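All protein chains but one are shown in place.
Let's turn to subunit A:
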Amino acid sequence: MKITINNYHAIALWRWNLKAGLQQHQPANAQPTAEGEEEEEEEDDDDDDDVCGICRVAYDGCCPDCKTPGDECPLIWGECTHVFHMHCIIKWLDTESSKQQCPMDRRPWVTAGAAAPPPDAPPAPRQAARVA
């Protein structure tokens, strides 16, 4: 049998690589006891794990000021391991009331890193080939 593909649609999915970002930045932040407990607590809190605490939009979505998710609206990590849309945390840190503190734990905000789609570990694209 011979098949001729006349046409196909490629579909790709992407996500921010949150795990990689966190692992990358955690060693610098290896403080014992109290912090360990706090992190465990956060992990229990599954529902809120995937949304930016400031705007409550999914990390894979974009902040309310942007139109499309992606490189234009990246994520940013604090050394405290909290993650926000970069635009959301910048807006907060710009306010006087923020006192330059992380809005989750009120520790001084220190940027640990920003997310770009990981070049080494591309998310598995889901491809749908349609035979027409």
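In this text, contacts are C-beta pairs under 8 Å (C-beta built on N, C-alpha and C of every residue); 3 or more make two chains touch, one makes a residue touch a chain; residues count from 1.
Keep in mind that, in the parts below, contacts and distances are computed from a predicted model.
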item: Among "NEDD8-conjugating enzyme UBC12", "AP complex subunit beta", "N-terminal acetyltransferase A complex catalytic subunit ard1" or "Pre-mRNA-splicing factor CWC2", UniProt-listed name of the chain not shown; value: "NEDD8-conjugating enzyme UBC12"
item: Those residues of subunit A which, in the complete complex, touch the missing chain; value: 53-57, 63-65, 67, 88, 91-92, 95, 97-98, 101, 103-104, 106
